[in-house]
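For this view, one protein chain was removed and the others were kept in their places.
A and B label the chains in the order they appear, each numbered from 1.
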Amino acid sequence: MASELNLSRDHLEAPFSRRVEELSGENPYACYQCGKCSAGCPFADHMDALPNQVLRLVQLGDEAALRLSAPWVCASCLACAVRCPKGVDIAKTMEALRLLSLRRGITPAPVVPDRPYPQIALVGAYRKLTP
Amino acid sequence: MKKLAYFPGCAMKDQARPDEAGTLHALAALGYEVAEIPRWNCCGTVHSLAKDDLMRHVGPVRNLIRVQGMGEKRVLTLCAMCYGTLKRSAQFVREEERLARINAFLDTEEDFRGGIEVVHLLTLLRDEVGYEKLASRVKRTLNGLKVATYYGCVLLRPREFAVDDPDRPEVMERVVEALGGAPVPFPERMECCGAYLTVGRSDIVTDRVGRILRSARGSGADLVVTTCPLCQFNLAERRPPVAPTLPVLYLGQVLGWAFGADEPANLFPLGGAR
Partner (left out) sequence: MNEVTVFIMGKGYHVPEGLTIMKAMEYAGYRLGRGCGCRGGYCGACATVYRLRGDYRLYADLACQTPVQDGMYIAQIPFTPAERPPYQLADLQPRGETLLSLFPELARCVACNTCTKACPQKLEVMDAVQAALRGDIPQVAELTFDCVSCGLCTMRCPAEISHHHVWQLARRLNGAYLTPRALHVQKRVQEVAAGVFKADLDALLSLGKDALVAAYKAREIES
């Protein structure tokens, strides 16, 4: 069943969208949903929403974007950023979603090293996944 | 001898020691006097992608201040991650207002004046040494060994900090060629290994590593080289049980071997190439 889509400025002015834009520096409304980011994402198979779908939720001001695992699966490899025909660095949008979650006290599974790791792995994990 | 300030980063003093040893051996043979910067600190590995990222530049800028203190204008990195963070911070403070904010926070350091260039081993070999000179100085040839050149993400992205064309890089291939190897530019060479996800989501990284190794093997490679210690860790430690048993070496190990450095036991594929 197709659901009804209400196009109005109300969505565009949602505080959530604005906050994500502010934090990422990327205009979510530049995206025209071509899906190239998702096609080239090496982690898309492991995400509960594709990168372009995550961006769609941000466009719609839908905070469900914060409850997805996708931003935590994104490893900031920027494959999407160099491919986007509209120049939207969606990796920055993903980072903004992670930060909004972390700053509200929402974290993914805590980082608990289960074996010795090199510094480079731990530093990266803590910086991206802990507040 | 040409003096060159050098930022090692944590990995080069730990898991990636063979990379450092090989690279420094080769650089000495190429006429460089490499000087490790004093009191360096962790580069931070991953840069922030957010707008309010001032704090994440503090560590890298401290290192740039050490380079400034040595009276040097540029700094060499071997690790892809260190290259990414230092390069990004050197760029970040080109804006006056940001430089002032960083200096205000770093109130116990001498002011950073900016203008330090961050170079990666690959760009140094390409732009300053040159492939021809590199080839002419090689002491042991790779003798046609098929070497898969794995870039991963940080060397090529974002575009503004890439060591080469992020869509069609060739610098690592040309270096391998200069050492007498046959570069194998395999399909997955620019795709991320999963990086720090290895700590909590080894399942994802194992999937990525399987694809990368199968792609390299499928292209006929005998060996994979990388300049990133995190890629090296993942490619070595997160292999799925059925993955090809391709050896993974640091570029610096291969470089050092080609310049006649002592041969660590784990360089068997190179030994076989003689």
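We take it that a contact is a pair of C-beta atoms (placed from the backbone, for glycine too) under 8 Å apart; a residue touches a chain by one contact, two chains touch by 3 or more.
Just so you know, these numbers come straight off a predicted model, no measurement behind them.
Peer 1: Based on the whole complex, identify which of B:47, B:62 or B:238 touches the chain you can't see.
Peer 2: Checking each option in B:47, B:62 or B:238, the one touching the absent chain turns out to be B:62.
Peer 1: Going by the contact rule already stated, which one of B:13, B:133 or B:159 would touch the omitted chain in the full complex?
Peer 2: Going through B:13, B:133 or B:159 one by one, B:13 is the residue touching the chain not shown.
Peer 1: In the full complex, which bits of chain B touch the chain not displayed? Write them out.
Peer 2: Chain B touches the missing chain through residues 10, 13-14, 39-42, 44, 55-56, 58-59, 62, 105-106, 108.
Peer 1: Touching residues of chain A against the unshown chain: what are they?
Peer 2: Its contact residues with the unshown chain are 111, 113, 116-117, 119, 122-123, 125-127, 130.
One rule holds in what follows: only the chains that are shown with their structure count from here on.
Peer 1: Which of the residues in chain B come into contact with chain A in the complex?
Peer 2: Against chain A, chain B makes touches at 9-11, 14-15, 42, 44-46, 48-52, 56, 79, 81, 152-153, 156-159, 166-167, 190-192, 194-201, 203-204, 207-208, 211, 229-230, 233.
Peer 1: Show which residues of chain A lie in contact with chain B when the two form their complex.
Peer 2: Touching chain B: residues 22-25, 42-43, 45-46, 73, 75-79, 81-82, 89, 91-92, 94-96, 99, 108-109, 111-113, 117-125, 127-129 of chain A.
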